[in-house]
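A quick write-up on the structure given underneath.
A single protein chain has been omitted from the complex, and every remaining protein chain is retained in its original position.
Naming follows writing order (A, B and C), and every chain is counted from residue 1.
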Amino acid sequence: MKAVLNTGEAQALLQASIDGELPDERGRFGPFGGRYVPETLVPAFERLEKGIAEHLHSEDFQKEFRAQLRGWVGRPTALTFAPRLSERWGTEVWLKREDLAHTGAHKINNAIGQALLAKRLGAKRIIAETGAGQHGVASAAACARVGLPCRVYMGAVDIKRQAPNVDRMHRLGAEVIPVETGDKTLRAAIDEAMREWVADPAGTYYLIGSAVGPHPYPYLVRELQLVIGQEARAQIIEYAGGLPDVAFACVGGGSNAIGLFYPLLGDSDVELIGVEAGGIGDGLGENAATLATGTPGVLQGSYSIVLQDEHGNVRETQSISAGLDYSGVGPEHALLQAVGRVTYVGARDDEALQALEELCETEGILTALETAHAYAAAKRWSKDNPGKRVLIGNSGRGDKDMPTLSRLPVRTKYDASA
Amino acid sequence: MKAVLNTGEAQALLQASIDGELPDERGRFGPFGGRYVPETLVPAFERLEKGIAEHLHSEDFQKEFRAQLRGWVGRPTALTFAPRLSERWGTEVWLKREDLAHTGAHKINNAIGQALLAKRLGAKRIIAETGAGQHGVASAAACARVGLPCRVYMGAVDIKRQAPNVDRMHRLGAEVIPVETGDKTLRAAIDEAMREWVADPAGTYYLIGSAVGPHPYPYLVRELQLVIGQEARAQIIEYAGGLPDVAFACVGGGSNAIGLFYPLLGDSDVELIGVEAGGIGDGLGENAATLATGTPGVLQGSYSIVLQDEHGNVRETQSISAGLDYSGVGPEHALLQAVGRVTYVGARDDEALQALEELCETEGILTALETAHAYAAAKRWSKDNPGKRVLIGNSGRGDKDMPTLSRLPVRTKYDASA
Amino acid sequence: MQAHENITAAIAAANKDGRPALIPFITAGYPQPDEFIATLKSIAEIGDVVELGVPFSDPMADGMTIQRSSFVAIQNGVTLTWIFEQLDKAIGSIDAPLVMMSYLNPLLAFGYEKLAKRARETGVCAFIVPDLPYEESEEIRTALDAEGVGLIQLVTPATPDGRLKTLADASRGFLYAVTITGITGGDDGLPADLADYLQRVSAASQLPVCAGFGIRAATDVANVGEHTAGAIVGSALVEVLERGDDPAEFLRGLR
Partner (left out) sequence: MQAHENITAAIAAANKDGRPALIPFITAGYPQPDEFIATLKSIAEIGDVVELGVPFSDPMADGMTIQRSSFVAIQNGVTLTWIFEQLDKAIGSIDAPLVMMSYLNPLLAFGYEKLAKRARETGVCAFIVPDLPYEESEEIRTALDAEGVGLIQLVTPATPDGRLKTLADASRGFLYAVTITGITGGDDGLPADLADYLQRVSAASQLPVCAGFGIRAATDVANVGEHTAGAIVGSALVEVLERGDDPAEFLRGLR
């Protein structure tokens, strides 16, 4: 399987992407994507694919989905101008406020969409995995809303660092299964959810939490998340009088990023920058900067970029943020990097923490640790691009990160020169 | 000071209320309200009153306030139809989603409004009190947003039961001062904030968190919160095709309730029901059902209904919810009860907890313990009023209540017959 | 003679002796209810006027010392009714006119008319109500007036001149000049520009002016005494009671 594209191929694939032609009928975003699943799951995936073809863009489903987004999720979410941050950074900063969506992150757009789909497909129960817990909470809430039982797999490490979300899942009626295998974080949780699904593919709907996994998940999740970018694009034109010069989003699996970026792909003047977890450094296993430092491979059902050793074993990652602490990434991002449309950079733990505090102090918004990575990169970019208009996907709120943050001192006064 | 009204007086006062003529120039809602403050604060109150007269309804201020509500707070908040809850209760239930507002409760409407006002009045710093911590978090966020330092007084008891909010305040740059005096809850925190203000009335703005306190606070807070009712009224007419038959809101100090009720006062077919904390029972000190069981008195600067003994000493209260655990109530509610426009009922701790779980299970919404009281009363009402349209003010989210809730078992299956 | 004129007269008498009037404050029934009258008597022998605090659950204008004393007194069952009953027993045996300091709510609960009557009966010549600004005071003032009992007004360094005049005219017994912006019991001592302020207040007032808040030592009494007719000593005296020391001895040291 090739992963390097010549200029002609790259241009053609970018255009296909902009024209909405990807993934192709084989679930490919150029070379990336596909469906690498156990034979046991093949019928389930065929049902899912058929179900998506039948429902997803039907008027009826879209009406139901839009009604839930408006009436329950609270969409459209606000677009916030950040005057004090803008002054500090020397750019014009706008924030797309997914933290204001029900349950506190963009994850809910996808969760309620898939829960509605599962209901139409006749599922008897829902399983999901979660890293930061946001997708678990979103799934628990969405399942309650549509009336389906929900079981969430979560790595034991993440259970510890995102304790508030575990409690919330319980309250929302979900069963939370601690995953003690593998790296005990998001990747192990996905493996475990897949196993559970293999054991009971007929009645179970697997509600995946990011734009990763076997086809048609990366496509499905993108379609459910692109409301972020559609709204943001219209709002920034309305409020600011034009498109941004650049848009930033953090990238774990890549769902909030693809949701924000996808509707902007055709706006060639808008630079798009995905921000991965730079962890504690550039060394092996010290970060989760998949696109920046990984190589092509098949992980969890999809051909994409993977953090792996030369034997094809997946490498453990490190990040202060559970939601970015993942060795894989959605295949569409692998393509967007390969064709040069999106740049992927890293932000380190300490930069993210500093950005989180700066946003608290200047705008009174406590953002998620995941999201804070996007701010850190946007701040760096602003230094070299004074006066430009910056759009940041504020993917979630930081309440869930309190156990992690409360172990760190609050810096009473932010050092503006830093 | 009289508190009982004859029919003619009651009718006239209700009409004055509907016509927007209250409070009068002395800060009175009929017999209630006024300004009982130390002489040291009189100049500060005169400045505040002048400032409100000058700014609050100026086009300029309203534009700025509305822009913050839309762009930062995330207004309008959604109005959610609750199909599964409706089916259970036999009524048509709609929820006004203040939990989706920035920082997670209606408190932010007031906090950002007053912070903007404080800025215009030249304040150098902000002090605030908080019970559940929602107002503290909202104040911390609003102060960061406008660039003013913030200090929050919070009872030691509340600091324990609303720990997540304490961490959030710290992160948002506020100083949190534990109050060890008095009952160590909201009332003591207000006393302490007042003391602090008396010590430095010139540069300090006291950002009160509910529709209580000396004139002009009850008026100011109402004006900043009535956006809740204005939106809800328009939304329910648009979505449901008409006004509700009844509206419920929980009442601590009464800010979310007055915000929801005020724009509906003139709709005489809409029954209005405020729900206070019934605590563990009807006995003395076992609840915080001020309007239901209190007597007229002056507490914290205002003549209203107070839970007090025959000597005029204020009684300690009991409630599972920090935000309702208060012996006083806003003077406008005292009037609305006296004129018979709003009925005030109680909901006990256990009823509130049960309602919280039922909402989680049926609609995937984890509401605040305060708010849960409104659901409990609405559920009771629904039994006797099948088929009616019910509007509930969903004043905040329950994330902050996790320390309290996690001490209690989750009931895996809700007993629908209960 | 109106009851509140007793106060004015007592202050004038002290001034005639060439010294500022000394007005000690105690929280009624603190620290022990059964010592109340004894303590009051011993204080009234030294003080020219005595201020009695009615304990209240929400003393929002008071610092830690008086708050603490208030809570202890409430816990010990001290109420306004009880205080009047104690004073009944002591009628004729207390050397100084009394002023009662109370937040509004206990007075409201007691009933204004009954209050005025009981005050007159028990030698309480005036009231200080720290959370009652002039604008809200008409109802209680009318009731007290009917019995000749005064309502003492407070002024502060931040009170503008026009308002100062209004308050001075409305006050009865004396005019209470709050020396500092803040609550009772502050440790910061008296402000530097005190003299100007106190002279301004004295100039505006027909009544004697007494200064209170932050007066802890003989030098403070002498200091305010240069510009006013008397000094009120509150938190410092309550601290003496709290420590179990002799209040009379402490007060003698202030004269």
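Here is the rule we go by: a residue touches a chain if its C-beta (ideal position, glycine included) is under 8 Å from a C-beta of that chain, and two chains touch if they have at least 3 such contacts.
Since this is a predicted model, take the numbers as computed values, not measurements.
Put simply, the missing chain touches A once the whole complex is considered. When you scan A:53, A:67 or A:202 for touch with the missing chain, the hit is A:202.
Residue-wise, the contact with the chain that is not shown comes from A:191, picked out of A:158, A:191 or A:363. Looking at A:38, A:90 or A:340, the residue that reaches the missing chain in the full complex is A:38.
Residues touching the missing chain, restricted to subunit A, are 1, 26, 34-40, 42-43, 181-182, 187, 190-191, 194-195, 198-202, 296-301, 306, 308, 310-314 (touch as defined at the top).
By definition in this document, only the chains that are shown with their structure count from here on.
Comparing each chain's Cα centroid with the centroid of every protein Cα atom identifies chain B as the most central.
When each chain is reduced to the average of its Cα atoms, A sits farthest from subunit C. A straight line joining the Cα centres of subunit A and subunit C is 67 Å long.
Contacts with at least two other chains are made by no residue of subunit A.
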